[in-house]
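Excluded from the complex is one protein chain; the other protein chains are retained at their positions.
Letters A and B name the chains as they come in the text, with residue numbers starting at 1 for each one.
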Amino acid sequence: MSIRTAGRGLSPPGLLFAMLGAAALALPFMTLSPNRIVSGQGVAAWAVAAPGIALPGLAAVLAGLVLGLAAAYPKLRLAGALAGLAGLLWLLSQGAAALLDGAGEYARVSPAAGFWCLGLVLMLQVADAMATLRPGPGLRALLLAAFLAVLAAILWSGLLSDLSVMVEYASRARAFRDATLRHLGLAFGSLAAAGVIGFPLGILCHRQATLRGATLPVLSFLQTIPSLAMFGLMIPILGWVGATFPAARAVGIAGIGFAPAFLALVLYSLLPVVANTVAGLASTPPAALEAARGMGMTAGQRLWQVELPLGLPVILAGLRIVLVQNVGLAVIAGLIGGGGYGTFVFQGLNQTATDLILLGALPTVLLALVAAIVMDILVELARRTPETTP
Amino acid sequence: MKWGAILRLVLVLLLLALVLRPGWFTPVFAPLAPAGGPVIYQRSSLLSLSLSHLGLVAAASGAATLIAVTLAVLVTRPAGTAFRPLSRTITNMGQTFPPVAVLALAVPALGFGAGPTLVALFLYGLLPIFENAMTALSTLPPATIEAARGIGLNRWQRLTRVELPLAFPVILAGIRLSVVIALGTATIGSTVAARTLGEVIIAGLLTNNTAFVLQGGLIVGLFAVLIYDALSQLESRVSRRLGR
Partner (left out) sequence: MIEIDAITKCYDGQPAVDAVSMTVESGTITAIVGTSGSGKTTLLRMINRLVEPSSGEVRINGQSTREEKPHLLRRRIGYAIQGHGLFPHQTVARNIGTVPRLLGWSKDKVRERVDELLRLFSMEPEEFRDRYPAELSGGQQQRVGVARALASRPDLLLMDEPFGALDPIIRTRAQEDLRQIQQKLGSTIMLVTHDMEEAIRLGDRVAVMDGGKLVQYGTPAEIIAEPASDFVAHMVGDVERPLRLLSLLPLGDLVEEGEAEGEPLPAEASLREALSACLWNGKQAVPVERDGKVVGRVTLDAIRARAGHHG
């Protein structure tokens, strides 16, 4: 796993990336279409702009892939990947401006398969180099913050505003902001609700085997129901509640919109929260628990001072599952009028408007990735004390 | 155990009735349908939708299993060591991609219909199986592998007669996870015009017909629960035979 076992000379993953990257260069890099709906014409990477502009970008991408071959120097591989990504960005921004020049008022340019594949290959190279370098949680947090800052700066600067998806964004900036808030509200709100219900339930289940035996199968049964069916089934239930109890209707509980989506997400979240709380609390070494009891700790002291601190990494891992899962599932809310990024995704699918799909799907993916990375860092921080006794 | 068996039988019969004789349920669903609207979905037969749905899942999961296990075997051989850290990162980060987003992103690349659904199901199904297969193959009891070498099995024999059979229950758990996700994601596939049971639910959502939503939801839910249960049973039977 270390650099040494990987051998000197050429890195096998690097070789794979270089070959895939070279193949991806042959694919169309960008698409130019006369308007928003019609499918367009692919343009190769070297043809997106005048050679004087395109060549430096291409050179950076190729250099990045070549640097990725150096097995013994993971930092060089990382730098190469970043240079390659910068090259891609250069080609994309310069290419968009060049292609749009004189292409008509409604013309749209968007990244095509070649761009996505090269981006993916270079991101994998980043991931591979990082897996070898193994940065600690603090450094990882710093790198994530730096990445997000650069991304924000790029979007803010208008470097990519010629791109079709950004044009789409520009015409929906307000709706996008609302969708973001709603999406976050759904994902984090349901996480919080699931925590409020799930932690006490998990602690009770840990204490009582009969309750555990009854609860966990029911929760995993809920988890099995396909999301669209679950969201759909919430509609009649909450519709009935809203219609029957005026008080419920007054706080906004109805068959359509936020409430059914929220409830569905909470139900999906309960299994990971409860199961991981139980598993985390059960991970306390039996001898430590016996000693705690023998020294005169009360049940509450044992829970707060011994079981919870020792179970924290596992409990946080459960929250990671929930958060990532909910960010993704919240998209379905778009189908039942619950808002969030799903609104754009499904509108886009309806209108066969690729850019609208991307406007919904890309932030969702980014949000899920960031949530996963942040939670991974938290889990690792919680694990910091040596937890295994030889 | 006995109650479980009875419950299972009841659910199977309920599912069969819902798919084959939807007409029987008219009185149950009627109060949920809008006044004068259709109660039972009739735009296409529920049986053909179910078969198409299950077919998509089976094809995608079958292909995913084949590729994922092959990759896991390659990565766990000495020659594949260099790919192991990368594989871990990919499985860890890849599974954070929301299935719906993967499906939606497949549309620009592949157009509408069964194609993108199949690709999305396949790609997304790879990861849990690969992860489990990789974990299982790299954490086999060393004594057993040593013994297999000791009695003179060659590498291929060790793989097919010792390593894969021992890893099978864990791989199966990955397949179960992957199939359940695929069943759910295929439902959403009907938004990109794949023929699946999601069609019924979507039709209900679009026409405010709760009867359709409930009908489709029940059928998909029952399929998922029963398939999950069947695979769990198979899994515990296999691991019991291996004495775990």
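Assume contacts are C-beta pairs under 8 Å (C-beta built on N, C-alpha and C of every residue); 3 or more make two chains touch, one makes a residue touch a chain.
Note that the coordinates shown come from a computational prediction; the quantities given were computed from them, not determined experimentally.
Put simply, the hidden chain is in touch with A once you look at the whole complex. Of the options A:Lys75, A:Arg134, A:Arg249 or A:Arg293, the residue whose C-beta touches the omitted chain is A:Arg293. One chain of the complex is left out; on chain A, the residues touching it are 285, 287-298, 301, 305-306, 309-310, 385-390.
Simple rule for what comes next: only the chains that are shown with their structure count from here on.
Look at where the CA atoms of chain A average out and do the same for chain B: the two points lie 22 Å apart. Those residues of chain B whose C-beta lies close enough to touch chain A in the complex are 32, 81-86, 88-90, 92-93, 95-101, 104-105, 107-109, 112, 180, 183-185, 187-188, 191-192, 198, 201-202, 204-205, 210, 213-214, 216-218, 220-221, 224-225, 228.
Considering their complex, residues 1, 5-7, 11-13, 16, 71, 113, 124, 127-128, 130-132, 221, 224-230, 232-233, 235-236, 239, 255, 324, 327-329, 331-332, 335-336, 342, 345-346, 348-349, 352, 354, 357-358, 360-361, 364-365, 368-369, 371-372, 376 of chain A touch chain B.
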